[in-house]
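Shown here: the complex without one of its protein chains, the others still in place.
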Amino acid sequence: MIPAQSSLPSGPAAGPERVLGRLRAAAAPVGRAARLMTRRPAGICATVLVVLLAAVVLVGPWLAPDPNAQTAAPLTAPSGDHWMGTDNTGRDVLARFVAGARISLLVALVCTAAATVVGTLIGMAAALRAGGRFDILTMRLTDVVMAFPLLVLVPVLSGVFTQKGIAVGPVELDNVAIMAIAIGIALTPVFVRLARASALAEVRKDYMTAARCLGARRRDLVFGNLLPNIATPIVVQAAFSVAVAIIVEASVSFLGLGIQPPDASWGTLLTDARSQLLLGAWWLILFPTLGIAAAVLALTLLGDELRDLLDPRMRRTFHGKPRRRAPQPEAATEPAGRSADGELEEEIR
Amino acid sequence: MNAPDAAEPVIAADNLSVRFPVHTGLRERLRTGRRQLHAVDGVSLAVRASETVALIGESGSGKSTFGKALLHLETAHAGAIRFHGDDVTAATGDRLRELRRRRQLVFQNPYAAINRRRLIRDVIAEPLRYHQLGRADDRRARVHDLAGLVGLSPEHLDRYPHELSGGQLQRVVIARALALEPEFLVADEPTASLDVSVGAQIVNLFADMRDRFGLALLYISHDLPTVAHLADRIAVMYLGRIVESAPAAELVENPRHPYTQVLLASVPRRDPGHRRTAPARGEVPDAADRPSGCHFRTRCPLAMPVCAEQVPAAQVHGEHMVACHAAT
Partner (left out) sequence: MIQAPTKTTDLLAVTGLGVAYGDPAAPVRAVVDVDLTVGRGESVGIVGESGSGKSTLLRALLGLHGSGAAVSGGIAVDGVQLAHDPAAMRRVRGGTVSMVFQDPVNAFNPAYTLGSQLGRLVALHRPELGREQRRAHVAAMLDRVGIPAHRTRSHPFEFSQGQLQRCMIAAAFLAGRPALVLADEPTTSLDVTVEAQIVELIRDLRAELGMSMVLVTHNLGLVADLCDRVHVMYAGRFVEHTTIRGLFDSPAHPYTRALLKSAPDLDRVRESRGSRLPTMRGGVPDLAAPPPGCPFAPRCDEHLGEVCDRDLPELLPVPLMPAARTAHGTAPAGQASDTLPRPGDVRARCHRHAASALSGGTAVEGVKA
């Protein structure tokens, strides 16, 4: 028999170092993907658009004038003084566009982030108890929520509470918060489903068995092994969901149920524009529409690019540009599965 | 724990059974009740230190399930698992983690057994991290030692799994299993996904590690020639039961169970004069629907009426066990 554990002094490694190491390891693929992205045309488009939007949100308000100040004559067309013209009460459209972008994007980002985190956790928990009571209950609940179209669910949820407003303890929830929660609830089931399905496929794989066998605790299993391997589809879905959230917020605000005038969002800007369109004020409708389109396009491109670049096969430890996978003659033509031969040939390539 | 006795098994299964529920339609469930698949059915087997016991059988024989059940990776439905004589069948929590450290598994497909998002270095260090053994630099040194032990060079450590060949990855899996200095190792078809020449290297590595660390090795395989070369004892499994077990050379030269004889006759030979004929008809039946009595009777050339009625009892002749009505 061998002496038990003689060669290694036992004891926990330094705490902060470990946490930092884990964070670095978790962030590494995203960083690598970001670097690779700047080398592909679609990636460049997405990056430029995202940077522009971020600039509008972060820096815009300090440069643009007060969105509610009536600074000029009503309904002037775009000019040197007012790049996007003014609205029917003489407010600067650019200022309102920037302020609206801030609210629209922040609402979308916060909702999606919350939905992603909550949905993924619930989904993984359901997958680990697959077939159990928690799993079944969760699945039926997501079915119920998903049965309603987003554009019905969110207005109903926010519409009911907008009139009276609600207070949770000392926190008074305003319109924006209520709508954000409504959007968040509506977006969550997608992530629950996605996380559960991905996790179910992964849980059965040998490396999860190996981790169990090697003595991984539950949190090692879930956050160290499972999460990194299901993260890719979830991150991609998150990018698409932000786009959806922007559209939903704009639509709901356009209907007058979300963000209320005089607060600006891209949706309320469109509401304002509706009545003025007959008067020929095209700029009122053009710019918010462009903003929404650009944001949605950027996020969709981003999602597509992430899907490609987070694929671990794009990773090579030796430097140089990543090799895209060579065409696979076997896979394309062979009705049979991967032969032992094909496997190595792929490796060689 | 008692003083270690050389003859005392490191691990022993005592009448171990593993069952899985079979998902059937509602109508069938109402008619026949819930069905169960007896993947492992009353298997007893012991492995001593420095000993290799091989478990062979075709797909559906339950050999992998048995190996996993010994490691608490499948739940035993009945019977007992003894580790150094202690009944550990119901171990949980910290006790189970401690036991896990001392019993390890090497997988059939090294590609699937490794988290593809980690560097090789981190893969090998994984168990050290889980058990919080050593400080960062200790672990680093340990990973280097382990890599050297299994024949990997230091530059392999900073690669990703997809950059290594199957044989190299299997070495990684073995290094990872050895990191915890286990006393018992299950190798589940470790060469099935590898080329012959690479498989031979891995088989040699197992023999080296067994001799060097006094490992108790359970080697699960369907490859009779390799198993006959490596193992001290061979147990033949068919549909959840062990039908014959004997010292390796004895089993190959003097098989007593018709199924073992069929397996031996099915192995391709190097002799161009030897032309294989099919020694058994049909295929292994569905494990959820096993024949009564002796499970092999539907394919057995020696089947008799009694085979359908009674489960054959184990006959022990010295170290040779066989469970067959026709064997004497």
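So that you can tell them apart, the chains are marked A and B in the order they are listed, and the count of residues begins at 1 in each.
Methods note: a residue touches a chain if its C-beta (ideal position, glycine included) is under 8 Å from a C-beta of that chain, and two chains touch if they have at least 3 such contacts.
Quick caveat: nothing in here was measured; it's all calculated off a predicted structure.
*Asks:* Which candidate, B:S50, B:S165 or B:T298, sits in contact with the chain we can't see?
*Replies:* B:S165
*Asks:* Which residue among B:L73, B:V203, B:L239 or B:A327 touches the omitted chain?
*Replies:* The single option touching the absent chain is B:V203.
*Asks:* Using the definition of touch stated at the top, determine which of B:A90, B:V267 or B:M304 touches the missing chain.
*Replies:* The missing chain is touched by B:V267.
*Asks:* Looking at the whole complex, which of B:S17, B:Q104 or B:T226 touches the chain that is not displayed?
*Replies:* Only one listed residue reaches the unshown chain, and that is B:T226.
*Asks:* In terms of residues, what is the contact footprint of the unshown chain on chain B?
*Replies:* 58-59, 165-167, 195-201, 203-204, 207-208, 222, 224-226, 228-229, 248-249, 252-253, 262-281, 283-284, 299
Going forward, only the chains that are shown with their structure count from here on.
*Asks:* From the C-alpha centre of chain A to that of chain B, how far is it in Å?
*Replies:* Those two chain centres are 45 Å apart.
*Asks:* Contact residues on chain B for chain A in the complex?
*Replies:* For this pair, the touching residues of chain B are 4, 10, 49, 68, 71, 73, 97, 100-105, 107-109, 112-117, 119, 122, 126-136, 138-139, 142, 158-160, 162-163, 165-166, 173, 176-177, 180-181, 183, 193, 195, 213-214.
*Asks:* What residues on chain A touch chain B, complex-wise?
*Replies:* Where chain A meets chain B, its residues are 1-2, 4-14, 17, 25, 29, 205-207, 209-217, 220, 225, 228-229, 312-313, 315-317, 340, 343-344, 347.
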